[in-house]
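One chain of protein is taken out of this complex; the other chains stay put.
Showing chain A:
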Amino acid sequence: MSINATLLIQIIAFVLLIWFVNKVLWGPLSKLMEERQKKIADGLSAAEKGKHELELAEQKAKEVLKEAKAQAQNVLSQAEKRGSEIVEDAKVKATEEADRIKASAQAEIEQEVSRAREELRKEVAVLAISGAEKILSKEVNAAAHNDMLEALVKQI
């Protein structure tokens, strides 16, 4: 139990073991643990960054959606406006067309009327002449009285 040369051997053993433990156990394992810690920290920060980016993207998507909605609304209202414009336009055109047709029909009618009147006048003139002939029993010279007859026709 006394102190002897074992002490020297044990000192050597201890120093050797420190060297070995440092080389084989502490060195590689602490390096690995440090790397892992760094990796975890990196991963966490990356996750944080991803979350932030997601938030940004969501916000952007919301904005885009809002804009699209507004645009759609705009297009819709414009289309409505345009539609009503077209309808109004068509209405105006139709009225014009109707007016035009009405006017031309009226003109035609008037023309017809005046032509009928002319015809009538001529027939009345003939009738009047033939009546007068019968009354007078005397042939009236058509050529001689043409001027008179013309004036008569105009009077009717």
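Assume contacts are C-beta pairs under 8 Å (C-beta built on N, C-alpha and C of every residue); 3 or more make two chains touch, one makes a residue touch a chain; residues count from 1.
As a convention for this text, contacts and distances are computed from a predicted model.
Q: Given the options "4Fe-4S dicluster domain-containing protein", "ABC transporter permease", "Formate hydrogenlyase" or "ATP synthase subunit a", say which is the protein name UniProt records for the missing chain.
A: In UniProt, the chain that is not shown appears as "ATP synthase subunit a".
Q: Over the whole complex, note the residues of chain A touching the chain we left out.
A: Contact residues on chain A toward the absent chain are 1-11, 13-18, 20-22, 24-30, 32-33, 35-36, 39.
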